[in-house]
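Selected chains from the complex are presented in situ; the others are not included.
So that you can tell them apart, the chains are marked A and B in the order they are listed, and the count of residues begins at 1 in each.
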Amino acid sequence: MAKRLLKGAEAIGEAAIAAGCKAYFCYPITPQTEVAEYLARRMPESGGAFLQAESEIGAANMLFGAAATGARVFTTSSSPGISLMQEAISYITAAQLPVVFVNIIRSGPGLGGILPAQSDYFQATRGGGHGDYRTIVLAPATIQEAVDMTMDAFDLADKYRNPVMVVGDGLIGQMMEPVEFPENYKPRTVDSSSWRTDGARGREPHLIKTLYLDPQQCDDLNNVLAKKYETITANEQKWEDWHQDEDYEVLVVSYGTMSRICKTAIEDLAEEGLKVGLLRPISLYPFPYDAVARAAVKDHVNTVISIEMSMGQMVEDVEMAVQGKKPVKFFGRAVGIVPTPEEVATAIRDLGRS
Amino acid sequence: MAKRLLKGAEAIGEAAIAAGCKAYFCYPITPQTEVAEYLARRMPESGGAFLQAESEIGAANMLFGAAATGARVFTTSSSPGISLMQEAISYITAAQLPVVFVNIIRSGPGLGGILPAQSDYFQATRGGGHGDYRTIVLAPATIQEAVDMTMDAFDLADKYRNPVMVVGDGLIGQMMEPVEFPENYKPRTVDSSSWRTDGARGREPHLIKTLYLDPQQCDDLNNVLAKKYETITANEQKWEDWHQDEDYEVLVVSYGTMSRICKTAIEDLAEEGLKVGLLRPISLYPFPYDAVARAAVKDHVNTVISIEMSMGQMVEDVEMAVQGKKPVKFFGRAVGIVPTPEEVATAIRDLGRS
C-alpha cells in the first residue's frame, strides 16, 4: 500500500479502525482531541460507534461494558483524563477484558501543560489503580510505530484479555509523518465465545464481575492474573538495540520521541569520538530487563544513563535490570520542554565521564 | 494519659481531631466506613466540618479546595475509592497543598473483597495519578501507630505542603487495641499565611493553580517538586530493625500488619535454630533504601525476602536497595487471605534455603 502523510492523532484513529475496533468512547482533552474529531466522522463510516461520554469516568466504564460483549473497543485521552480512568482500569483488568487505551501524555502533575512529557511512566507501568494488576504498555517513537502498535495493542488485549496502553506524547499526537497501513490486514482476534456476554440463548449465562467476597475466589483470580503476567513477561518484551555494534562506553536507555533525540545526540557524539549505545524499550511493561542487562554488563560499558522526559521514573527499571553491576545515572526533564540533541549530548558527555 | 481501648477506625478519626483537623470529606466504602460514622458525630463536636460528598471524586476535590484555605483536612477511603481520587491527588500535589489521605486497602483489583491486603503499594508509592509527583506514605502496624502516624501525617503534610497517605488494611481498621493519646499535644503546624487563600484583605491575592501553559513555569514547578522529594528522601525515612542483633541468615522485609505475622514466624523459626532478621519499612515513600541495604549486605545474610500481602510490589524497592548484592526473593498473597505465621515460617524456611 502506498504511504500516506498523516497526523499522529488521525493515524492512531485509522489504525484502530483497521484493527477492527467497533466502539470508541472518549472525553476531549488536549493534546489529543483530534483523535476524537477524526473518529466522530470515521467510526460511523466504518460501521462502528463513536460516543463522547459525560466524563472520562463515563467513557472508561462504557469501555468496561462494551468490552464485555467481545467487541474491540478503545479510548484515547491525556494524563488527567487517564488518572480519572484508574478505577475503571482496575475493574477492567479484574474482569479480564480486552480494552485499548492511548495516553498522549501532557506535562504534569495537575493540569500542567500540553507540551510533550513522559511523566506518566509509573502510572502506566505500575498501574495507577488499586490492586495487583498490570497493563501491557507500548511506546511508539514514530507515527508508523503508533499505527503498528495501536493495531498490535488490540491483538495483545485479545490474546491476554487484559488492557493494553499505548503511550505517546504531544509530538506523536501532532506530528505528520508518512505511514503505511498493511494490505490485506487480518486482526488476530481470539474467539471470545467462552466468556462474552452476548445474550445467553441456548447456553448458560456468562457472568462478568469483579466482586469476590469469597476470599478463595479472590485468591484464585489473583493467581490467574499473576500467571498471566508471568506469561506476558516471558513473551512480550520488545526493544530496539541501536548502535551497539560498536564498543560503546556509555549505554543510553531511552524510549518514545525522547529516543529519537538521543539518536541524533549519539551520532553527534560519535563524531567527537565518544561511543554511545542505545537500548530503546518498546514495551515498557513488560520492561526488557534482560536486554538492558545484556547491553549494560559488557566490559566496554562504564555507565548506563536513563534519559527521560520525566524526573526519574524509568531509571528504577533500569536499576533493577543492571542490579548494581554498572553505575546507573539519570538525565531528564518533566517540564514539557523537550531537550535538544545538544543538551542531551552534553548530559551524556558529563554523566558518562563522572 | 490513660490508655483507651479503641477500634482502629475510631482511633484514626480521633487522631485526626487531636491533630487539629478541621474538615473531613468522604464517601463511604467498606472496610472503613466506621471512620465516617465516627466523625459524623465527632467533627461537629470538635468545631470541625463533616461532609459526605456525592462521590470520591467530589470528596477529593473538596479536600483540594479546603486545603487551599490553610486548614488541616483529610479523608479516609479504601482501594477503589482511592483510585477515583488519583486525578485530584495529582492536582493537590501540583498545587503544593497539605492533605492527609488514609487508605484502608481491600483486596483487589476491581471491587475485589473487603479482606486485608497490601496491593495498593505501587499506587501509593509511585503515584497512581499522572505526572512527576510523590506522596509521603506511612504504614502503621498497630492501632497505636495508626494514631501516631495519622497525627504525624498532618505535620508532615504541613511541613512539605504535600499529600501524605497512611496505608493500612482491614485489620488496622477493624481491630481494637489499647491506645494512648499524647497529653498536651501541640500539632507542629506551619505558618501558611504566605500562600493560603483566606481573603486578600490588605495584601496581594494568592493564586493556587496547577495549569502552567508557560513551559518555563511548568519546568520551575517540577524542579521545586523534585528538590522537595530529595529533601523528603533525605529526612523522612523511617523503619524498624528487629531481631538484628543476632547473626541472622535471612533478612525479611515486611511492613504493616504483615510484619506482625512475620515477627511471630521469626520467633518460631528461632526456636528451630533458623536466625531471621526483620527490617520493617515504616515510611514506604521515602523507602528506607539505605537501611535495607545495610541490613542486607552483612556477611551472615544469604537471602533477602520481601513478604507482602500483594503479588510482588515492595520487592522492587528491596531489589533496588540490595543492588544485586544478595539474592532477593518474594513471598506474598494478594488475596485477602492473611497468611498464617506457619505459612510464613514455611516460606522463609524454603526461600531462605533455596
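Observations
As a convention for this text, contacts are C-beta pairs under 8 Å (C-beta built on N, C-alpha and C of every residue); 3 or more make two chains touch, one makes a residue touch a chain.
This structure is a prediction, so every number in the text was calculated from the model and none was measured.
The total count of identical chains across the complete complex in this file is 4, with 2 shown in place.
Note that in this section only the chains that are shown with their structure count from here on.
When the CA atoms of chain A are superposed on chain B, the rotation angle comes to 180 degrees (nearest 5). Our note on geometry: chain A versus chain B, Cα centroid distance of 28 Å, whole angstroms.
Within the complex formed with chain B, the residues of chain A that make contact are 57, 79-80, 82-84, 86-87, 90-91, 93-95, 105, 107-115, 117, 119-120, 122-123, 126-133, 209-216, 218-219, 222, 225-226, 310-313, 316, 319-320, 323-325, 333-337.
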